[in-house]
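Before I ask anything, let me first share the structure, which is written out below as structure tokens.
On to chain A.
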Amino acid sequence: MAMLHTVNKSPFERNSLNSCLSKSKEGSTILLIEDAVVGALKGTKVAEQMAAAIANKNVCVLGSDLNTRGFAETDILDGIKIVDYAGFVDMVAEHSNVQSWL
Partner candidate 1 sequence: MATITVEGKEVEVDEEGYLVNLSDWFPEVATEMAKIDEVEMGDDHWDIINFLREYYEEYQIAPAVRVLTKAVAKKLGKEKGNSKYLYELFPYGPGKQACKFAGLPKPTGCV
Partner candidate 2 sequence: MSDGIKKFMFVNTKAPYGTVYALESLEVVLISAAFDQDVSLVFCDDGVFQIMDKQNTEASGMKNFSNAYKALGDYDINKLYVEKESLEERGLTLDSLMDLTYEDEDDDWAEKPSINLVSRAELADLMDQQDVVISS
């Protein structure tokens, strides 16, 4: 079964999102949490890289962390799904393995 990857650092400050994107397989799930949620925004310098990931991976973002930082559903790239805490727990349960990119 596919791997779940979580990323929690801002892509503008650390390289962990980039590492995750380059080392995750097609069909795997990538969940952006905490400071990494800004990687889901439209019009950023990582938006192009994110669009490429959305094309063949299941990219999600934690809604509560997005709202905490002042962002809404309309601010994020098309094709990224918003999940809540319960959805996060389900994702962990549904995947065979979780890799946390710190």
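Keep this in mind: a residue touches a chain if its C-beta (ideal position, glycine included) is under 8 Å from a C-beta of that chain, and two chains touch if they have at least 3 such contacts; residues count from 1.
For anyone wondering why these and not others, all candidates are chains of the complex that A comes from, given by their letters.
Small disclaimer: the values here were computed from a predicted structure and weren't measured.
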Looking at this complex, which of 1 or 2 sits next to chain A and touches it?
2
Under the stated contact criterion, what part of chain A meets candidate 2 in this complex?
8-10, 12-13, 34-35, 38, 41-45, 47, 63-65, 67-72, 84-85
